[in-house]
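Note that this complex is displayed minus one protein chain, with the remaining chains in position.
The first chain written gets the first letter, and so on, giving A and B; residue counts start at 1 in each chain.
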Amino acid sequence: MKQQLIMKLLTGMAGLSIGLGAATAFATPESDRQELIKYYTQKYPNVKVDDYVYGALAFDADSKAQYDAIMEFPPFDSEIDKGRKMWETPFKNGKTYADCMPNGGKQIAGNYPMFDEAKGKVVVLKNVINDCRTANGEAPFSFDDAKTMGLLTSYMRTLSDGMLMNIKVEGPKATAAYEDGKKTFYSRRGQLNFACASCHVQNAGNRLRSEMISPAIGHTVHWPVFRGGDRVTTLQDRYKGCFKQVRAVPPATNSPTMNNLEYFHSALSNGLPMKASVFRK
Amino acid sequence: MAEPMRIRATMAGDVADVKVLMNHIMETGLRKDAKTGQMVPAHYITEVTASVNGTKVLDAGMSGGISKNPYLGFKVKGPKAGDKVVINWVDNKGDKNTAEATIG
Partner (left out) sequence: MNALRRNVLKSAAGAGTVAVAVAAGLLTPTFALAGAPRSAFQAKNLGDALKEMGATGAADSKDITIKAPDIAENGAVVPVEVTSGIAGTTSIAIFAEKNASPLIADFDLMNGAQGFVSTRIKMGQTSLVRAVVKAGGKSYTASKEVKVTIGGCGG
């Protein structure tokens, strides 16, 4: 049934084999990514792929100029500082987050989400943070708590600024998780009956009322964002928002559906440089 | 509101380019608290002064219409690298803050 829905949606994206991935023998995450880039660049030959990291701002000079003005001296600098203090403060047992993580937590965010063979599931960076906390006798943070997980990651992810997104999808179990995320991305849902792709593939670069719609390539490299320069918002916060905006019940953060979606979605941005904690409207 | 402000002061040709990011909630007094239904009292910076090597160069009056964590950029001709910039602010509750930076 779901396959039929996907096929119906994709007739609107003629010639785009990425959505047919499950049916096409030679589709791989890398070929999916290249297909999408080709699709977007044919539609918008004047927008550089490098600029897709700015999302909708790459399509609107007036918005990009505001982003540049605010990013020159971001009003949320002191919020990131709170995250830095959290990161640097040792746990009760004296260990720190850096002790848990590969490379002390620097230049690693681009590797996540990652498929953990031992656990048999996709692991996101926030899982690594919580595993570190519990391994050192601390309570895990809620993914949804802006004051703890939000601020901590607003600093921690800046340690990976400049890193190229580097999601690996290797082996049948990882591929199944990737395909599950892809299916979520391309499935219509909610009262408005939109898929993520309805806006971010079919209508990237178009306006939905006053909003410029961003392409899926480049989406995942610039999180968290500070909405209005003030309110820290994570990628899965934004996923929930999108589900609600099409009047669908959002999956829980850190659920397999959400983590697999983030896995697929992030692989689309492989090769693009990351920059955390940026301004968005 | 004693959170430190950040100052960046650099020479651009013969002009000192100064950028300041202050930390302040800048409540207009026109906002209703979603939880209590009460109006949040006005709390905002009312005056900012800037001086270079002890000489005042800027004296600004502000209202709650300036964005939270106020940003201020200005330029001064005359100073040179190594000179000291001092920024002071006071808010409508009498809270104060001061910071200084050396022009780079």
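What to note about this one:
Everything that follows uses one rule, which is that a residue touches a chain if its C-beta (ideal position, glycine included) is under 8 Å from a C-beta of that chain, and two chains touch if they have at least 3 such contacts.
Keep in mind the model is a prediction, meaning the values are calculated, not measured.
The absent chain, not drawn in this view, touches the displayed chains A, B throughout the complex.
Contact with the chain not shown here comes from a single listed residue; of A:A65, A:A135 or A:A176, that residue is A:A65.
Of the residues in subunit B, those that touch the hidden partner chain are 15, 19, 28, 30, 46-47, 50, 52, 55-68, 70-79. Seen from subunit A, the chain kept out of the figure touches residues 55-56, 62-63, 65-67, 69-70, 75, 208-211, 213-214, 227-230, 238, 241-242, 245, 280-281.
As a working rule, only the chains that are shown with their structure count from here on.
Centroid to centroid, with C-alpha atoms defining each point, subunit A and subunit B lie 35 Å apart. Every residue of subunit A that touches subunit B in the complex is listed here, in rising order: 72-78, 229-230. Contact residues of subunit B toward subunit A in the complex are 3, 6, 8, 19, 21, 23, 67-69, 71.
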